[in-house]
Each structure stands twice: as C-alpha cells, then as structure tokens.
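A protein chain is absent from this complex, but the other protein chains hold their places.
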Amino acid sequence: MKFPLFFPALLLAAMLMTEGLHAQDFVAKLVYARNQPPQEKSDPGLDPALLKKIEKTFGYKYHRIAAQARSPITKYTADFPRLGQDFSLKIEELGHQDGKYRLRINLFHKNKSLLETTVDFRKDVPLLIRGPFYDQGELILVIEMTDK
Amino acid sequence: MNPESGKKTPRPPETVYLAGLVDGQLDFSQRNKIKSLVEKDPSLIDEQVEQEKIREVLRKNIPKTTCPDNPDFFWSQVQNRLHAEKRRTPAREVRSHLLASLSRLWAPAFGAALVILLLALGGQHFFSGNGSRFAEVSETRTFQEHVYATAFKSREAGVTVIWVDGFEYIPATPGTF
Partner (left out) sequence: MNPAPPPSNPDEASFREPNEKELIRMSQQGDMEAYGMLVKTHHQKVFGLAMNILHNEADALDLAQETFIKAWKSLARFEGKSAFYTWLYRITSNLAIDRMRKNARHPHVDFDEVNLTAEDQEAPVNSHLMDSTHPSTGLQQGELRSQIMAALDQLSPEHRTVIVLKEYEDLDYREIARVMDCNIGTVMSRLFYARKNLKRLLKGIV
C-alpha cells in the first residue's frame, strides 16, 4: 500500500467533519439586572422574548448585557471564552442526538468554581442561572444554543 | 348610664350576638335572645347598624394582594429553606449506633441505585427526542459553603432556571465588565 496513513487520515477527517456539521454555537450572556434606572438610555441587547422571561422570573426592570461570548461546543472544545474579567465558563459536550445537546457547564468566578450543572439543550431554548448580587442588582447568566 | 349609681351600665354578654346577626351566623335560640335584648334596649339597633356599616366598608375595600413570586419560584424558595434546615439537623438525631451503621451501609447503596435509575430514566428521556421548550437540568452542584442551587421550570416565564442562593455580593469595580 502506497499510502498507509491515507485511510486513518480519511477516517479522522470524516469524524472531524461530522463534528463540524452538527456543532452549534452556544451563546452565554451575563446580564446585569436591576431596578434602578440606568444613567443613560441603554439598549439591553436582548431578544424581547428572552427579556420577558428574565423580567417574569427575576422581577427586575432594567437589564444590560455586561459580557457575552459565543463559541461552538464539541467534545474537543471545553474552554469557553471569558465573560468579562472575572467570570469564565467551561462547557463540555456529553452527547447529542436529534438536535438535543447534553452539556456539562462549570461557572467560575476569579477561577473559583461556583457551580456545575448538566443540562440538555435544544436550539433557542435558553437556560437562566441566577448569579451573585452585583452592584445594585444581580447578575444573570443566560445560556442558549443558536445557529452559527 | 345607671341613674341611681351614676356608673356605666354593663351590657349583657349576649350583645356580641349582634355580630352574628349581621353575618347571618346565629342559630334559632341566639336570634331570639338578641331580638329580646334589642326590644329591651333600642340603642342596640344603632350598634347593629354600626356593625353592618363597618362590615360593608371593609368588604367594599378588600385590598388586592398578589404574591410577587411566581409559583415555581415560590416553591423553589420553600425547598431551599427546607433543604437548609435539613442540613442544619444535628447528627444526634440518629437514634442508635445500629441504626447509624445501617444507614451508613444503606445510604451508598441507595444512592447508587438512585443514580442508576436516574441514568436509565435520563437516558431514555434524552434519546426519546421530544421537542421540549425547556432546557432539562439533570444535575446541579455548588462548591462553596452556604451556596445552594435549585433548578426549576418556570411555566409562567416559559424557561428553565437554576436559582443559586448564597453567592457573595460583588461590588462594582472598574474593568469588571
């Protein structure tokens, strides 16, 4: 055989391509929610439907995206881009089928682990995590899976 | 007023039946009793009117109360408090050494069985591929003392929430975001 490494290489390439095909983007947004009106008029930058969910759940009137990050999640990528200076996420895919992803998510503050959770996600079905009290309100982490 | 002694005349204890009369809660004998009292002391009619007026004013001005917490969140708060109390329960409640050692044996076995069951159920559910509009949380852990997390589906808001209590307050510092 002239190319002994051809088939293993093809197999590996096929595997990576399949991963690439199913990979979705995960978006994490750290929302600063509060009841004190902001100094200047600011666009919360959130989808109105999502904003309504946050308002109904937490009861805050004003929202601002403090930090956000986007990344595809596969079995080979675990470290998510940082959320601001102090917050970071580790997101690991545990499996996927029929558009549903099972992820293990770790939330860190200043490199200290705060929370670990295992969640099944579908596209455009968000998860809200109530974070710490911050300044005059609270930080709420929104994680959702979207198309690339 | 008693004209002979100049002291106030106490009313019979059955005067309170006027409240029952106004509310339609008297039985036959109580009704007869209050009627005879009113015949003897017509000023009791004023008392009856007074009771009716207050009743009417209160009923016309019932304040509207709405719990600020939605049902799911309210329940999650109750659960948090129940769990927190459970954690505070001292170990001395285990009544005997025998029971204690049994519980030590059974707890891991039960835990393992539960994990297997949950995995089986979770796996079944995971691969059934239904189009739920909620993210499904199967496990949540926190790593700091006094930090508790509860996951729930808020039907009202249509979203899954992991509610974490006990994080330290973070003051706003320049450059955080």
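Observations, loosely collected:
Labels for the chains are A and B, by order of writing; each one numbers its residues from 1.
By definition in this document, a residue touches a chain if its C-beta (ideal position, glycine included) is under 8 Å from a C-beta of that chain, and two chains touch if they have at least 3 such contacts.
All values derive from a computational prediction rather than experimental measurement.
Although one chain is omitted from the display, it touches the following shown chains in the full assembly: B.
By the touch definition given at the top, chain B reaches the unshown chain through residues 1, 8-11, 13, 15-20, 23, 25, 41, 43, 47, 50-51, 53-55, 57-59, 61-63, 65-69, 71-72, 74-75, 77-79, 81-82, 85.
The rule is short, and it goes like this: only the chains that are shown with their structure count from here on.
Between chain A and chain B, the centres computed from C-alpha atoms are 35 Å apart.
Listing the residues of chain B that touch chain A in their complex gives 68, 70, 73, 126-127, 129, 131-144, 147, 149, 151, 154, 156-164, 167-172, 175-177.
Here chain A touches chain B in the complex through residues 30, 32, 52-54, 56-57, 59, 66-67, 84-86, 95, 97-100, 102, 109, 112-122, 125-135, 139, going by the rule given at the top.
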